[in-house]
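Structure, as C-alpha cells:
FYI, not all chains are in this one, though none of them got moved.
Should a chain be cited, it is by its letter among A and B, assigned in written order, with residues numbered from 1 in that chain.
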Amino acid sequence: MVIGRVVGSVVATQKNESFVGSKMLLVQPLDLDGNDYGQEILAIDTQDAGPGDIVLVVSEGNSARQAMGKSDAPVDSVIIGVVDTIRVSRHGEGR
Amino acid sequence: MVIGRVVGSVVATQKNESFVGSKMLLVQPLDLDGNDYGQEILAIDTQDAGPGDIVLVVSEGNSARQAMGKSDAPVDSVIIGVVDTIRVSRHGEGR
C-alpha cells in the first residue's frame, strides 16, 4: 500500500462497463516527510475521497475488485482508506 | 492504472493463439502535465483506440483477461478506456 494525496480526477465516457458509476482519482504518492515521489496513480475511489485528501491506495487486482464489489472488473488500484494521522518514529528512537 | 498516449502498434504473425484478432498498441505513459515518463507499454486494445488517443491502461493479468473476454489468454496489459478530461487540483487547492 502507498500513502498519497488526491490531486485530480479523470473523466472517460468510453470505457469498460465495470467502471460506469465509479469515480477515478489521481493520487500523488507521498513519503514520510510529506514530499511527492514517483508518478501519480489512477485509482478507483471507494471511500468518497476528494482533492487534497491523504489516502491509502492498494495496487493489486483482486484487492481492487473486492473493494469495488465487482468480481469481474479490470482494475488494479483502489483507494481503501482516508488517513487521519501518520506517526513517524525513525531509527528506532520511538519505541 | 496509468494514463498514456497511443504511439504505435505491433504486428506479430507468430504468436499465442489467444491474440489472433486482437490489436496490440504501444502506449507512452504521461504525467499530469502531459509529459512522457518511463517506457512504452504494449497493451491489447479493447476500446477501438487509435494513434494519438489518450487512454487508460490496466496492467494486471486477470483484469486483462476479463477485459479481452478470454479467460486463458497470456496477457498482462489492456486498454480499458479513452480519456475525455483530466482535471488537476494540486496541493489541495481545488477542494
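The criterion applied here is as follows: contacts are C-beta pairs under 8 Å (C-beta built on N, C-alpha and C of every residue); 3 or more make two chains touch, one makes a residue touch a chain.
Keep in mind that what you see is a predicted model, and the values were worked out from it rather than measured.
A.B. asks: For a quick check: 2 copies are placed, so what copy number does the complete complex reach in this file?
C.D. replies: The complete complex, not just the displayed part, contains 5 copies.
Going forward, only the chains that are shown with their structure count from here on.
A.B. asks: Where the CA atoms of subunit A average out and where those of subunit B average out, how many Å apart are those spots?
C.D. replies: 19
A.B. asks: How about subunit B: which of its residues touch subunit A in the complex?
C.D. replies: Touching subunit A: residues 1-3, 29, 31-32, 37-38, 46-47, 56, 58-64, 66-67, 78, 80-95 of subunit B.
A.B. asks: Please name which positions on subunit A make contact with subunit B in the complex.
C.D. replies: 5-16, 19, 24, 26, 28, 39-43, 50-52, 60-62, 72-77
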